[in-house]
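What follows is a single structure, and I will ask about it in a moment.
Of the protein chains in this complex, one is absent; all others appear in place.
Per-chain numbering from 1; labels A, B and C assigned in written order.
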Amino acid sequence: MKNMIKIADFTDYAQEVLPKEVFEYFSGGAGEEITLRENEKIYDQIKLNYRVLKGIDEIDLNTTILGQKIDLPVIIAPMAFHKLAHPDGELGTARATSLLSTIMIVSTFSTQTLESIKSISKIPPWFQLYIFQDRAITKELVMMAEACGYKALVLTVDTPVYGTREKEIRNNFDLAEGLILENLITAGFKLPKDFIGNKSKHFSSLLDNNITWADIEWLRSITKIPIILKGIMDKRDFLIAKELSIAAVIISNHGGRQLDTVPTSIEILQKNIDFIDKSIEIIIDGGIRKGSDIFKALALGAKAVLVGRPILWGLAVNGEAGVYNILNILKSDLEKTMKLCGCSRVDEINKEFLFR
Amino acid sequence: MKNMIKIADFTDYAQEVLPKEVFEYFSGGAGEEITLRENEKIYDQIKLNYRVLKGIDEIDLNTTILGQKIDLPVIIAPMAFHKLAHPDGELGTARATSLLSTIMIVSTFSTQTLESIKSISKIPPWFQLYIFQDRAITKELVMMAEACGYKALVLTVDTPVYGTREKEIRNNFDLAEGLILENLITAGFKLPKDFIGNKSKHFSSLLDNNITWADIEWLRSITKIPIILKGIMDKRDFLIAKELSIAAVIISNHGGRQLDTVPTSIEILQKNIDFIDKSIEIIIDGGIRKGSDIFKALALGAKAVLVGRPILWGLAVNGEAGVYNILNILKSDLEKTMKLCGCSRVDEINKEFLFR
Amino acid sequence: MKNMIKIADFTDYAQEVLPKEVFEYFSGGAGEEITLRENEKIYDQIKLNYRVLKGIDEIDLNTTILGQKIDLPVIIAPMAFHKLAHPDGELGTARATSLLSTIMIVSTFSTQTLESIKSISKIPPWFQLYIFQDRAITKELVMMAEACGYKALVLTVDTPVYGTREKEIRNNFDLAEGLILENLITAGFKLPKDFIGNKSKHFSSLLDNNITWADIEWLRSITKIPIILKGIMDKRDFLIAKELSIAAVIISNHGGRQLDTVPTSIEILQKNIDFIDKSIEIIIDGGIRKGSDIFKALALGAKAVLVGRPILWGLAVNGEAGVYNILNILKSDLEKTMKLCGCSRVDEINKEFLFR
Partner (left out) sequence: MKNMIKIADFTDYAQEVLPKEVFEYFSGGAGEEITLRENEKIYDQIKLNYRVLKGIDEIDLNTTILGQKIDLPVIIAPMAFHKLAHPDGELGTARATSLLSTIMIVSTFSTQTLESIKSISKIPPWFQLYIFQDRAITKELVMMAEACGYKALVLTVDTPVYGTREKEIRNNFDLAEGLILENLITAGFKLPKDFIGNKSKHFSSLLDNNITWADIEWLRSITKIPIILKGIMDKRDFLIAKELSIAAVIISNHGGRQLDTVPTSIEILQKNIDFIDKSIEIIIDGGIRKGSDIFKALALGAKAVLVGRPILWGLAVNGEAGVYNILNILKSDLEKTMKLCGCSRVDEINKEFLFR
């Protein structure tokens, strides 16, 4: 599409085509949206330091995450309700992701089945899990994901309660009728009759808001696929994760949607990177909009980044093709950043490429 | 009320329903209002540091202040003329405060009697005192408060002269006819005939602008209830307060209404917290608008916070019910902040929950 | 006048009543006016630290400068062409200054005679001197000032060339016909026929742009009244001034009118205060608009401040009475600041009254 040259073009277009309450549900954040805004701004404050005359010919974006080779150090963040953005839904996202040969993390609240998404994915997806009060359903979800070939469980740990998102409240936002939470139904979850129209109430009441590290052990006892923790911030929690031999951690402030005035992922990464054992792979989340953002996150120690909202804007604008555009923009932009920095491979990116 | 989800919604609504000069009397500050604005901004710059997987179920907001158990670490700041905001006046505020089981500080310039306010208060209120040139009236006010059960005297020490509040001057603001300063009358205070219409002149001429530490000793000699000092900033004054075994200090810049370009209470707290004896309880004042603001003040060492203007906005919007809404918003928001931070009790809140 | 409660009110009013090119001549600065703006902003960033319960009754604003007692630590900055602001001219300013019992510095380019200004001044004024290429005229000016009782020569040292003031150039600003430079005429200065309409050209060509420290010695040889240097910034120049036993220095960036992107006087003061010998009295200039500004300058080590543009706004608004208003506003505001800070005398003001 003409003049769709950067992520913000898709954001603007998505805002035009999506109903206001849907756009604001996807784009909004908690509280005054201070953290939401800082997520993007932080990257502009990190300055690059390039090398010259390195004779960089080909850029190689391959990397490995949890032992899986991917062609791009960008992973699709878990997000609920892709069908709200476009009828292609999660399948559209999965197909575009496959064209770039990277990983999609499928949300507990996906609107298409885990199996259908897996079946069209080139690289096995990961499954993002919320633990329900009903552990039988939780276990069923894990079993389903493992059975059809998902290769990791991404447990979101920063949602003991649903963040206060003003726009959702003011818009009286709730799920469109007809939107089906396929996985929950398959897992035997009985939707309360008034579910549509009372989403947040039910979400809060059905999810287990009091999970602990013991639940991580329980999860391990019921599945063999690795567990990734999403949303750790404090040094002491990183140390517990290390002790428990957690394979990977996603540093995230939940896209600024949970607790306002927390630091950006970049700040959390910088504070903790030195003592995190190299055995834990670090993925970073929040505010990635440009190739140079990815480059900077990697330079600071992340193994890969998650991209969230931009995927939904691509989907909203043009379904699968739109997601493909988004991923390609990020890919070319990362390649150009690397070429201009004098860096040819992902594993060469380090903090020497940052100024000061 | 629909869409009244945060304090700022009440502020906006109050601005609509109150006469301009009343709204600006309540909302305005001294000078260029630099300190007034910074009071709120400072909180957004303090970043939270949360823990995960703590299994927080119930949040307990109970705390103890001057030996009194309260259900919420939020106290009603002393403010003059509640009836200017709403006919419910101080009684409305007191009833709402009682529903949340916390403490109200009643102003010397309340528009309803100390006795009537005390009689409907679940937790004994505190009495905010200005010292008059006429010590007999001052003594009478103290006696009245003590007699009807007030449990502390809050002496305001930052008003040797009335701050320059431009909006009051430009609006030619003065007290509405019919507004009765109940306590002063009861105490035998003879209102000059031109009192209405010359408030600031009379306030300046009637209050004692030259009080000293010796007056604290005098107060102690006439009452047995504890004395709290409101408005101390300098380290040397904290040390004098400590020597005099003052029970509690309210760190405050008088809501930015007295001297412009003084620091925020948060900055004063941070500078002085380390050497203040634990025997002095610290309460903090100014700019509290969100649950996370309360949480941050407590994390930095405050035992409780005062909330002022928001109470008046609640009162203006809906009388007693509006105040109740305000307090409930702060309460739920504090609970949510604690849950998201992985902290279940007020006495667990400490600076480890702040980032860096 | 109603609602004329602070300096900015007079600035706004003056902008209404003065011709655009006159207002911009007075208000404008060099280059992008970066220094001009920072002159005012710097004060808002300095935070006050007040004491309480000091029992301050009377505020005493008396101070001594060069051995002269004045009632207010505010001196009138030397400014050209008071008659451009109002027909009262320098005489209006001098009368108002006398009512407050402080010192006026009369410009070389005053539009009324040195003698007439002196004759109505309660406190002997100072004479601001530019050195002309024609030393005879320069000497004559000095002799005239000394003869009629001026008590100091203020030599401006920061104008080896006239600063680039865009607004003057764009307005094609030049002196109104009929405006008479009384002192220059009295001193025997022959105005070129095309003087009106070519001010800056003539100023540049008539003033000596290459004066050196040797000229200070020459000045000393022709007059017994003390010499004050206005516009020193560098440590090495302060040291030379000290060696030469200069009595006082005015730290100034010429109101932001000469060289853009120099520091504010406050920054220069802070950098140099520690090594300046106490024998040199420091006066500070630029951006003083509030009582707290004066207080902060004194707290950082200045003996007095100059006030410039506000005087012209007072003059423009209401002649002598307007200047009196301006000085009174500053006086009351300083008194209130001192009372609120717990400080009763000018010589008690020190850096303990600043926060951090």
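Rule of thumb we're sticking to: a residue touches a chain if its C-beta (ideal position, glycine included) is under 8 Å from a C-beta of that chain, and two chains touch if they have at least 3 such contacts.
Quantities reported herein were computed from a predicted structural model and do not represent experimental measurements.
Engineer: So which of the visible chains would the left-out chain be touching?
Structural biologist: A, C
Engineer: Which is it among C:Leu100, C:Ala187, C:Ile211 or C:Ile227 that touches the chain not included here?
Structural biologist: Spelled out, the listed residue whose C-beta touches the missing chain is C:Ile211.
Engineer: Give the residue, chosen from C:Ala187, C:Ile232 or C:Cys343, that touches the chain omitted from the document.
Structural biologist: Among C:Ala187, C:Ile232 or C:Cys343, only C:Ile232 touches the chain that is not shown.
Engineer: If I consider the whole complex, including the chain that's not displayed, which of A:Asn49, A:Ser205, A:Ser279 or A:Asn350 touches that chain?
Structural biologist: Considering the complete complex, A:Asn49 is the one touching the chain left out.
Engineer: Even though one chain is hidden, which residues of chain A still touch it in the full complex?
Structural biologist: The missing chain touches chain A at positions 3, 5-6, 43-44, 46-57, 290, 292, 333, 336-337, 339-342, 352, 355-356.
Engineer: What does the interface between chain C and the hidden chain look like in terms of residue numbers?
Structural biologist: 31-32, 34, 157-158, 160-161, 163-164, 166, 169-170, 209-216, 229, 231-234, 236-237, 258-263, 267-268, 271
Here is the rule we go by: only the chains that are shown with their structure count from here on.
Engineer: With chains as vertices and touches as edges, which is it: line, ring, star, complete or other?
Structural biologist: Chain contacts: open path, no cycle.
Engineer: Give me the C-alpha superposition rotation for chain B onto chain C, in degrees, nearest 5.
Structural biologist: Fitting chain B to chain C on C-alpha atoms yields 90 degrees.
Engineer: When the centre of a chain is set as the mean of its C-alpha atoms, what distance in Å lies between chain B and chain C?
Structural biologist: 44
Engineer: Residues of chain C that touch two or more other chains: which are they?
Structural biologist: Within chain C, no residue contacts more than one other chain.
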